[in-house]
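Only one protein chain is missing; all other protein chains are in place.
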Amino acid sequence: MKLGLKAHLHYRMVQITDLLLQLEASDTPEQVLVQANILFTETQHFSRTRAEDGIGERIWLRVDGDFICDYNAIVEITRKAHDISHLPAVPPHLLPGEAVRYLMPSRYCPVDEFHNVVASEFGHLNGGARIAAMRDWIARTIQYVPGASSSRTTALDTYVQRQGICRDYAHVMISMARASAIPARFASVYAPGVTPQDFHAVAEVYLDHAWHLVDPTGMASADSIAVIGVGMDAAEVAFMTSFGPAELVYQWVEVDVLPD
Amino acid sequence: MKLGLKAHLHYRMVQITDLLLQLEASDTPEQVLVQANILFTETQHFSRTRAEDGIGERIWLRVDGDFICDYNAIVEITRKAHDISHLPAVPPHLLPGEAVRYLMPSRYCPVDEFHNVVASEFGHLNGGARIAAMRDWIARTIQYVPGASSSRTTALDTYVQRQGICRDYAHVMISMARASAIPARFASVYAPGVTPQDFHAVAEVYLDHAWHLVDPTGMASADSIAVIGVGMDAAEVAFMTSFGPAELVYQWVEVDVLPD
Amino acid sequence: MKLGLKAHLHYRMVQITDLLLQLEASDTPEQVLVQANILFTETQHFSRTRAEDGIGERIWLRVDGDFICDYNAIVEITRKAHDISHLPAVPPHLLPGEAVRYLMPSRYCPVDEFHNVVASEFGHLNGGARIAAMRDWIARTIQYVPGASSSRTTALDTYVQRQGICRDYAHVMISMARASAIPARFASVYAPGVTPQDFHAVAEVYLDHAWHLVDPTGMASADSIAVIGVGMDAAEVAFMTSFGPAELVYQWVEVDVLPD
Partner (left out) sequence: MKLGLKAHLHYRMVQITDLLLQLEASDTPEQVLVQANILFTETQHFSRTRAEDGIGERIWLRVDGDFICDYNAIVEITRKAHDISHLPAVPPHLLPGEAVRYLMPSRYCPVDEFHNVVASEFGHLNGGARIAAMRDWIARTIQYVPGASSSRTTALDTYVQRQGICRDYAHVMISMARASAIPARFASVYAPGVTPQDFHAVAEVYLDHAWHLVDPTGMASADSIAVIGVGMDAAEVAFMTSFGPAELVYQWVEVDVLPD
């Protein structure tokens, strides 16, 4: 599937401010960049570094006053949408070293709190079947309510409040997977069919010796997702991290399915 | 300085349990292993993987019933204790890619909450001078009180409660450094002079293009610290992570300064 | 039922300290004091005040060094154990003024977080039937694990962690009842059959124009409970509140069913 991606950011700084951007679709064997273009208003610095796990890049900028960013890309998604429910878990001692940290608690995923819930609700299932059951429970139980959560909302809060947006769904999914000794990371993505159109977020779990995208909101399918980057949770892979106050002026995202 | 390290762990499992251990001193240019030996009671699996940032190793074990581990090592510390107060910060856009994540919030370090405190209390200082002022403020303000904190205590809690142990001190130091756009990570270490003798934890900050150990408890100096491993915070570099209930039977740590 | 109550407290103060005690069984129409005796080591001040809702009393003391308190009482419980499951809720506008605050969030009962859980899990039930279903859910789902919670554990934490002691069970019960617009308060009590013997805590809900004791741990029945006092949650009705450091030396509680 070929996707057209557009993002427009307009923020206003009150002083010289360092910005870290991570909003470009990554170029990987499963999603090939056909073309990509990113433009900024004047910046004092510009540098790129590889992002977490070598997936995608981060851009450092130093800006002042009005900051506008326009991003356009076309990406060809060759990833297949698998049924994950039959995939086996990888025994911990066979996990690759770089997957181990994705078993640990993080800012929004207090994994340590979820051990008992997971054992009692999903203890009869293993591997992909357990992940699928968790995904379905989250989709059924949590309501998509913009404004119900904030940048301080953790998976513990969402589990009880039962409301949130895509990042909250992903945080609950990740916490439950890790509490099952299944590595799980947060993926910042573009996907068509997200309502309202915006940056989207899903979970990615490590089963059968590979990473698999899982969207507990049910909005996106692995074969139509363009991954920007991955990290422990939303804290590690924000589309923009500002090291100083930044006022939102205007922002939009557009994702279109293009004809082949 | 030559250190003799000994650790003895004795835990009891009620079922077959996966354990992740990270308690061996790492072998790096700044601390050279002279000899090292680790012994376990019977385990079903055993594997080693590189730990975070390639510093040290993690060991996977699968055990049942009583689990005993004995570790002995001699390590030669060649690291110098610098005065960090004159070191410059590295501008964000010149940070190496692998240091960027150490600016982000994590399980015990809600960096986003500390921006205003840091700006108002330490805003007049930069780089190493700021780090030194934070370290001194923490040493002066927080009391070392075993039992006052738990595995759920965050840097936000400690900042207000003003009591804690080494890991809590390190979490406050790390949160304040990151809120200053200075990368900071958690280091699990051995050090002589820690009272009572136990595993110890300090912060490590990125200044002048290198990592520097900082101990806000004042118990340890960089030239007498043997680093086990590093991570975002205590959640990523526990000496033992158990994937199931594990009852502590007995545990001790001994660190001795050996004659040259 | 006639109960013999004994409590022995031994604490050590490092400075002159104000203590607030609330550990005597209250004298009400439903539980009549047959005899009661309380003794302290030397104190500088001593005063009594009525406690919350006029149930029981609080004692102020000012002490230094070792503080020992011995309490002995015999109380005749005439309260009946009702089946609450058929009792109707009282419409909010008919609630007595003093019951209204027991609909509100408190230190350990963040009621506002529980609205969605309660609506989706118990929304098909009303009044006593809803309370009974919540009580049974808590009894079935939460494990009694001393040490799993702390003085900072809220009902939100317990709901996810699924472990705790009597006060944690009561906090979840209270949060769920209030989120259903049913007033609920925390009762500090003595009861036989509590294992291990200690001060006990239960919830009290307002149904059918009266307060009814509910014990989600299943350890105690309304006809064998001696109420000490009531409040919003454990924060308002601790058996001892110390306005300064107090070290526990030794403490025990004994509750015996006496022959009629």
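The chains carry the letters A, B and C, assigned in the order they are written, with residues numbered from 1 in each.
Following the convention adopted for this analysis, contacts are C-beta pairs under 8 Å (C-beta built on N, C-alpha and C of every residue); 3 or more make two chains touch, one makes a residue touch a chain.
What you see is a predicted model; the values in this text were computed from it and never measured.
Visitor: Can you work out which residue in C:86, C:107, C:140 or C:209 touches the chain that's missing from view?
Guide: Checking each option in C:86, C:107, C:140 or C:209, the one touching the absent chain turns out to be C:107.
Visitor: Against the chain that's been left off, what residues of subunit C make contact? List them.
Guide: Answer for subunit C: residues 18, 20, 45-47, 49-52, 58, 60-62, 91-97, 100-101, 103-107, 109-110, 112, 151-152, 181, 231-232, 235-236, 241, 243 touch the chain left out.
Visitor: Over the whole complex, note the residues of subunit B touching the chain we left out.
Guide: Counting only subunit B, the missing chain is touched by 113-114, 116-117, 120, 141, 143, 156-157, 159-163.
Keep this in mind: only the chains that are shown with their structure count from here on.
Visitor: Could you give the separation in Å between the centres of subunit A and subunit C, each centre being the mean of its C-alpha atoms?
Guide: Taking the average C-alpha coordinate of subunit A and of subunit C, the gap between them is 44 Å.
Visitor: Could you tell me the distance, in whole angstrom, between the mean C-alpha positions of subunit A and subunit B?
Guide: Their C-alpha centroids are separated by 28 Å.
Visitor: Could you say which residues in subunit C touch two or more other chains, in rising order?
Guide: none
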